[in-house]
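What you see is the complex with one protein chain gone and the rest in place.
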Amino acid sequence: MDLSNLYQEVILDHYKHPEHKGLSLEKDVQVHHINPSCGDEITINLTMRDGVVSDLTWDGVGCSISMASASMMTGLLHGKNAAEATVIVESFVDLMHSKGTSQGDENVLEDAVAFAGVSQYPARIKCALLGWMAYKDAAIQVHGK
Amino acid sequence: MDLSNLYQEVILDHYKHPEHKGLSLEKDVQVHHINPSCGDEITINLTMRDGVVSDLTWDGVGCSISMASASMMTGLLHGKNAAEATVIVESFVDLMHSKGTSQGDENVLEDAVAFAGVSQYPARIKCALLGWMAYKDAAIQVHGK
Amino acid sequence: MTVNPALIRKDFPIFERTVREGKKLVYLDNGATSQKPNSVIEAESDFYRFKNAAVHRGAHQLAEEATEVYEQARDLVASFLGGVSDEIIFTKSATESLNLLAYAIGSAEPSNRFHLAEGDKIVVTEMEHHANLIPWQQLAKRNRATLGWFEVNSEGRLDLSQIESIIDSKTKIVALTHQSNVLGTVNPLQEIVKRAHEVGAIVILDACQSVPHMKINVKELGIDFLAFSGHKALGPTGVGILWGRSEMLADLPPFLFGGSMIETVSMTEATWANPPKRFEAGVPNMAQAVGLGAAVKYLTTIGLESIHDHEMKLTQQLIHGLQSNSDVEIYGPAGCDMRGGVVSFSLANIHPHDLGQFLDSQGIAVRTGHHCAWPLNRKLGVVATTRASVYLYNDSSDIDALLLGVCDAQRFFARA
Partner (left out) sequence: MTVNPALIRKDFPIFERTVREGKKLVYLDNGATSQKPNSVIEAESDFYRFKNAAVHRGAHQLAEEATEVYEQARDLVASFLGGVSDEIIFTKSATESLNLLAYAIGSAEPSNRFHLAEGDKIVVTEMEHHANLIPWQQLAKRNRATLGWFEVNSEGRLDLSQIESIIDSKTKIVALTHQSNVLGTVNPLQEIVKRAHEVGAIVILDACQSVPHMKINVKELGIDFLAFSGHKALGPTGVGILWGRSEMLADLPPFLFGGSMIETVSMTEATWANPPKRFEAGVPNMAQAVGLGAAVKYLTTIGLESIHDHEMKLTQQLIHGLQSNSDVEIYGPAGCDMRGGVVSFSLANIHPHDLGQFLDSQGIAVRTGHHCAWPLNRKLGVVATTRASVYLYNDSSDIDALLLGVCDAQRFFARA
């Protein structure tokens, strides 16, 4: 396993230049998640309009994997309807649990297939999923409103 | 190690025909000891007159080693003054901890040297000492009176 | 498949040694602890040799590998019991598992489903091992709850005739043993579980003497918690299991506090991780958990049904042989229905300790004493008994040796 497989340039890029970072003032729900084993934290603000992710922003501290993953996720889910977003999230979760057997579906995940290498590092899967799990929670809460 | 070394005839004899068994009505102190790991129990009644063990009786339930040992002890200590009794008790305790290296001092312990074999069976040392430890406690309590 | 003890013994290195100057080891003290197959011993030492690192704590390869085998062990135990992995908590022993429950329940706030208020009732039985009696007795004292119990009848079985008044509407906990470690009695769970759940009580099963010897499926038993010790089930010392239904564990407060069981911590406050982590504070007994994984694998390969059948044949032989000795009194069920391979007995005029010593001189290892069940002993009217307990590596020659040893002991102690 080559480490540059884990740390693809696009990941380091998102880490250094995160997108959708900085929480919007307006939101339907806010969710805060932490990874107790390493202390990484993330907060996301989600707004849905007519069943579509109309605003999704985040803030947090953590490693490049967790931060870049949150950055890419917010870009990816923005403008998608709830069902489309769920498909993307599930696809990403499956990729993380693939133990290196999957390359990820680029049609669904776009740049986020760069995280495929993470699935071979069990301790890092939680990092990559941090933002996605927060979104999942947020989506459930919005739905309940 | 031959088992008849542990179970000398004189031991089995005392077990079947215990001496000084049955608690006297009168006593200075009564002490009750148990061996929590096997449930054996002993009670002894001790009376000292002019610094001499004038009455020492016991009752209890337990294995041949603990019962025979109590039987022999009461006979041995009867009529001894406190200091003599202590010497006998210490001699017996030493014998029990000798790990088979001592035959015991017959001048001090008389028939109780028959317990020498017990010292090679660590789990049984507590059995042999049950009555003796109760006496030790009783002697301290009498002294404190 | 029938169990072949001769083949099985080849897997257990201890049988290569002899005892008491060259005598064959006849190990009939399985109720106290079992012997270990090579696969278990090696699983534990291989952990140290090849993968040793603190689980869940490092991003390095050793930590990854250690975590992997540790969690695999959890999976193995889960499928062995018919539960799911997150329901399996590694403790140091059944004793810890049961105390964990008693302490965790004892600290549950009024809003928690486990809260034990003044006047609530805990029900146990008269045949409990101290490990499943004293924690509840002391919890009752701490929380001003009451302690009730099922008595043991003359056949060595629970007297369930008063079940409605013993498990009454105040009852919050019913804690009982699956199989008595003295009598061999297997308790009828169905009726007890039904009544307990009727009144909203949880059922905690001490499965120390059953899990190693019979096929158990926690879901089928309908219980809420189960505890057993690895060392009685071919596993290493220093590891036990607490199984609890997911929805129960989810609400159970923690017991030991420390690393890895937290979500957040400040100087004055802390919140807790989800099960099973919530209950595994600190660097766990990793090598022992892995060893226990190997043990349940070994048991599964031989097959618990086959093991049970084998043990019951030996038990029958033993009971039969003892019954033909008129000086012997057996405690517990005489038949083989609803009983396991643990047989306690006494011998007229020979104290169990003396009998045990004599048998030991013949290479035969049995247990003598109160077997950590003093209240039961008192009920039976004995200070101590002699207990023989079988396992998959015993064969009928072991039983013959014991029966012969008992007769020889009678001769030996009659000599004076």
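A, B and C label the chains in the order they appear, each numbered from 1.
In this text, contacts are C-beta pairs under 8 Å (C-beta built on N, C-alpha and C of every residue); 3 or more make two chains touch, one makes a residue touch a chain.
Quantities reported herein were computed from a predicted structural model and do not represent experimental measurements.
Taking the full assembly into account, the omitted chain touches A, B, C. Of the options C:80, C:114 or C:149, the residue whose C-beta touches the omitted chain is C:149.
From the set C:156, C:236 or C:293, the residue in touch with the chain omitted from the display is C:236, counting the whole complex. Of C:173, C:372, C:390 or C:403, it is C:372 that touches the chain left out of the display.
Touching the missing chain, out of C:45, C:190, C:323 or C:396, is residue C:45. Remark: the residues of chain B touching the chain excluded from display are 34, 36-37, 121-124. Considering the complete assembly, chain A touches the hidden chain via residues 1, 3, 6-7, 9, 12-13, 15-16, 37-41, 61-65, 121, 124, 127. The missing chain lies against chain C, touching residues 13-14, 17, 19-20, 25, 27, 29, 32-33, 35-36, 40-42, 44-45, 47-50, 52-54, 57-63, 92-96, 98-99, 102-103, 107, 126, 129-131, 133-135, 137-138, 142, 147, 149, 229, 231, 236-239, 255-260, 262, 264-270, 281-288, 353, 356-357, 359-360, 364-369, 372, 374-375, 378.
The rule is short, and it goes like this: only the chains that are shown with their structure count from here on.
Here the chain-to-chain distance from chain A to chain B, counted in touching steps, is 2. Between B-C and A-C, more C-beta contact pairs join the chains of B-C. With centres set at the average Cα position, the gap from chain B to chain C is 37 Å. With touch defined as above, chain B holds no residue shared between interfaces to two or more other chains. Contacts with at least two other chains are made by no residue of chain C.
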